[in-house]
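Removed: one protein chain of the complex. Kept in place: all other protein chains.
Right after this comes subunit A.
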């Protein structure tokens, strides 16, 4: 698949010290890529640089092979969906949608037809005459997406578009966005700090931290094989314990293959679903069961492992029925991830 958007060695520094340094990224045509990271990691800086709202200090941005650096936002083949919807409150939905098309000198009947089609696509037919103030948050965001879709941009930029919505609506909007993307085949760059959102909608995720890219991979790979300690800490729930690496990774009485040839002290990361709980006589690190929380179809248990601290694990609900807080158990791990310390 051809490269639609290419970011090359992008640098931008603010007076506060934040910004991005040396960001390089290729995005394929029709791909939905998510820039994910904590506040201040530089994800919005990258997005705003693509959209032309920020001038980078160095580097280049190419869309369909052509550099767009120096072009103002209105001249770029991009469109942005903003966090706060940004519908124009003094215009009806129709006028909000038609404005960009009128600038492009589209005929009135064509505008009407295009608006009717796009409102069908975002499931808001017949809303043309409403004002933004009369719409719910979700409806406003759908109009904002529709406004961008109408312009048929080469790249659609989405800056935390669902962050102002409640959890249920956010979930629905994710699904809708994914459907719209599949129908339209648009290349999308999505910015969020919500890992669940990133994992659920992206073809690939770019995890950013302190202005740098930590990892670029599919959601599954990011979850299963976080390459850095930061990614392991940031994506999903994770337990961390200290261990030692020689020919094998050793923690308590357990040992695991040392695939990455670490040596010396290491941080060992274990997903809660990889925690195996055995009775006191079983194989594993001995500990005391501190708490059992039944969370619907599964239970979260926390076990104190002496010097190794407390570890949390997910267990089938049936498996914890016979357990009581305070009883002795042993803990084993189905899979561990290791990271060099320092």
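Criterion: a contact is a pair of C-beta atoms (placed from the backbone, for glycine too) under 8 Å apart; a residue touches a chain by one contact, two chains touch by 3 or more; residues count from 1.
Please note the rule applied: contacts and distances are computed from a predicted model.
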{"item": "Name under which UniProt lists the unshown chain, selected from \"Archease\", \"Xanthine dehydrogenase subunit D\", \"Hydrogenase-4 component E\" or \"ABC-type spermidine/putrescine transport system permease subunit I\"", "value": "\"ABC-type spermidine/putrescine transport system permease subunit I\""}
{"item": "Touch criterion as defined above, residue of A:133, A:185 or A:296 at the omitted chain", "value": "A:133"}
{"item": "Chain not shown: contacting residue from A:4, A:79, A:209 or A:302", "value": "A:79"}
{"item": "Touching residue (missing chain; options A:104, A:237 or A:328)", "value": "A:104"}
{"item": "Hidden partner chain, touching residue among A:53, A:240 or A:298", "value": "A:53"}
{"item": "Touch list for subunit A against the chain that is not drawn", "value": "51, 53, 72-74, 78-80, 82-84, 86, 88-90, 99-100, 103-104, 131, 133-134, 147-148, 151"}
